[in-house]
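What follows is a single structure, written as structure tokens, with notes after it.
For this depiction, one protein chain was excluded, whereas all remaining protein chains were kept in their positions.
Let's turn to subunit A:
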Amino acid sequence: MWSKVNIKISAGTLLILLLVFFSFFPDLIVSRENAPSLLLDEEGEFIAKTPYSPAEYPPLGTNVSGEPLLHNILIGAKYTIVFVSVVCLLRFVIALVLAIYYAFYVHKFKNIWKRTIEIAYIIPPVLVIFFLLAPLLGLFQEESFHFMLLLMVILISIGIPPLALLIGDEIKSELHKDFIKIAQLQGVSNFYIFKKHVWRIIKPRIGIFFIQNNIQLLLLLIHLGVLGIFIGGDRAIKVSEEKTILLPISNEWGGLIGSSYQEFLLHPWIVLAPLFSFMVLIIFLKIILAGMKGQ
């Protein structure tokens, strides 16, 4: 049995699942309580005040209110990972349906569609999403779930056309092969051709596209976080008497970056820690990708 299991795919998937598991139970790794607001050493001398750097409060330091960063990152991991997986899955399901229709039935307008979508997607999707959502940020203060749903719908709809075109072109190139033409001459229905021949050939490629899409969506989420759009809205926290900052409600990673990048020069670890977690997650996904490509 061990020879049939691809070591890279299983290692990558296992690591991601471990991350999600620890995200649901963060207390197993790091304690929940906030750090004391002033750090004293053995003689009771004052060393530092919040936020603490990784050198003063291992392993990753704290943010401005004293919450340990590792704790916040672990809590937010499940939102980020599950959100991205769900969006990609839905994108793929709908894009597959559209791609089948495109590949089998659209012949005359193929070039027009291709050119249109190619041109329309020269505008970075980040800009489009930002301009759609930025005016609405004020409206959704209390109903964070609706905002998340709206973001999900917009992300899915923006991702579908290029994906449908990609999969559709793959299917079209398969349909030109000789054995499919023979099958069509013998009177086989389109659905059967798809199910028996095309699906088996494109299945590994769709897996690769899925992981690549996941990685692109994670990068998009970082950009949206910097622009101020978090999954599920934000809450205001009073830091001191005059200053309040906006933190993401769900501690998701894009929000952690977006709420703290302005103090990058003062407290770089608050921004760098979620960014490094993104890097680790992308490395896991690339391990799965390397396993799929090697197959």
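Worth a mention:
By our rule, a residue touches a chain if its C-beta (ideal position, glycine included) is under 8 Å from a C-beta of that chain, and two chains touch if they have at least 3 such contacts; residues count from 1.
The rule we apply is simple: contacts and distances are computed from a predicted model.
UniProt records the chain missing from this view under the protein name "Binding-protein-dependent transport system inner membrane component", selected from "Ion-translocating oxidoreductase complex subunit A", "Binding-protein-dependent transport system inner membrane component", "ABC-type polar-amino-acid transporter" or "6-acetamido-3-oxohexanoate:acetyl-CoA CoA transferase alpha subunit". Residue A:Met279 is the one among A:Leu18, A:Leu149 or A:Met279 that touches the chain not shown.
Within subunit A, the residues in touch with the undisplayed chain are 114-124, 126-128, 130-132, 134-136, 162-163, 165-166, 169, 215-216, 218-219, 222-223, 226-227, 257, 261, 264-265, 268, 271-272, 275-276, 278-279, 282-283, 286.
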